[in-house]
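With one protein chain held back, the other chains of the complex are shown just where they sit.
Coming up: subunit A.
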């Protein structure tokens, strides 16, 4: 079967100051094809999408749409042609209804007849199994439902090519299954889909073809169903990088951290309050907290770090009540935190790596009588760089000049070198290249083997299942029971992520 070509890119080049983001990329997508665009962060996926969607103009190369060369000078033009895009961060107004949000993207005459539009939304969303009430306000929708609004919006605009940017990163496993069913149905009706992801198993189960990018170039094409995930990963990272960590069994010791009935009212405008969180952390184990972003992970981390104070409940570290302690006091007790945002929380962007060591490691004899001991700061910083293989010019490089993966290695190294008794890491490998992710996982396991307790908050279920001895999930500020990884099915975890543990917890509490 030779499907009609929907989109063909020839030799696309896009250069930014100091970086050739796309370097001669060719790509073809047939009608009704689900095509994966794979690559690590920084490989050039986003730039290529922006070129297709008309957000940026390529410096060289041409784009052929349904057999005709075209210039897409704006997203509006792209939509006119039939290209729809669902961004990773949704572009919806929370204070408007579903129908109003969709109407915003339509020509005035179509948007005016609201009743007809409601009808069409019901029709389209019903046909593809994405039930939506057009009159509901977006602020009341779950993340998965918001994604549906974005997709339905594209479909109502009669898109024949749908670009999805990491669509599953915000979904529970069940929601992913439902999304894939929808996408397959769309594909069978002739709609092409460009699916951007770095989750290889998903790509293998969903996509017909895949194009892999590395450092701005196409490093390979494949049929993902016919090759192994390891082969694809090899294409993504090149030959010289390890692609997975071997994790030995954990030797757990006594309870170190005891959190009882922890509750925090959220201070942030769209934050989530924590309610009745209970768990224990033992020495020498990694405990994973799964959950879709925005379900209280940030609040839990801050309550443990001391950035916000608990409103209810107890936090005890080895019998010492920590509720009223400041972040600095907790650090002295051996608490180390690796926050989700590397730049702008874990590190000050404009400061050097050495200065950033001082951010949390001042207690390592780097300060005497109120004065900074620069010699020690530098040698500590060099030690982190050396031991954790941070690629940088030196300890004087600014934090902002490092890639995400390297900065993350530096931050984890900074905490690990202080011999913490407990480490809380939030999304430590999010947006990190595969090589760095392996190094980070190894650092966490090494720390665990030295007897530290590690709490790993992550959206990456593969990571959690690989590293953790027990896993639970946060949903709307409540924590599910923690189950041993070996006894936990991914379906069960998915249910917990969606909040289905009310009764389980009740029995747990009663027992």
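General observations
Criterion: a residue touches a chain if its C-beta (ideal position, glycine included) is under 8 Å from a C-beta of that chain, and two chains touch if they have at least 3 such contacts; residues count from 1.
To be clear about the criterion, contacts and distances are computed from a predicted model.
As stated in its UniProt record, the chain not included in the shown complex is "Simple sugar transport system permease protein", which appears among "2-(1,2-epoxy-1,2-dihydrophenyl)acetyl-CoA isomerase", "Ferritin-like domain-containing protein", "Cytochrome c oxidase subunit 3" or "Simple sugar transport system permease protein".
Per the touch definition above, the residue from A:142, A:362, A:418 or A:466 contacting the chain not shown is A:362.
Listed residues A:133, A:276 or A:307: the one in touch with the omitted chain is A:307.
Check A:282, A:345 or A:382 against the missing chain and you find that the one touching it is A:345.
By the touch criterion stated above, the residues of subunit A touching the omitted chain are 17-18, 57, 65-71, 73, 81, 305-307, 326-331, 337, 339, 341, 344-351, 355, 358-360, 362, 367, 370-372.
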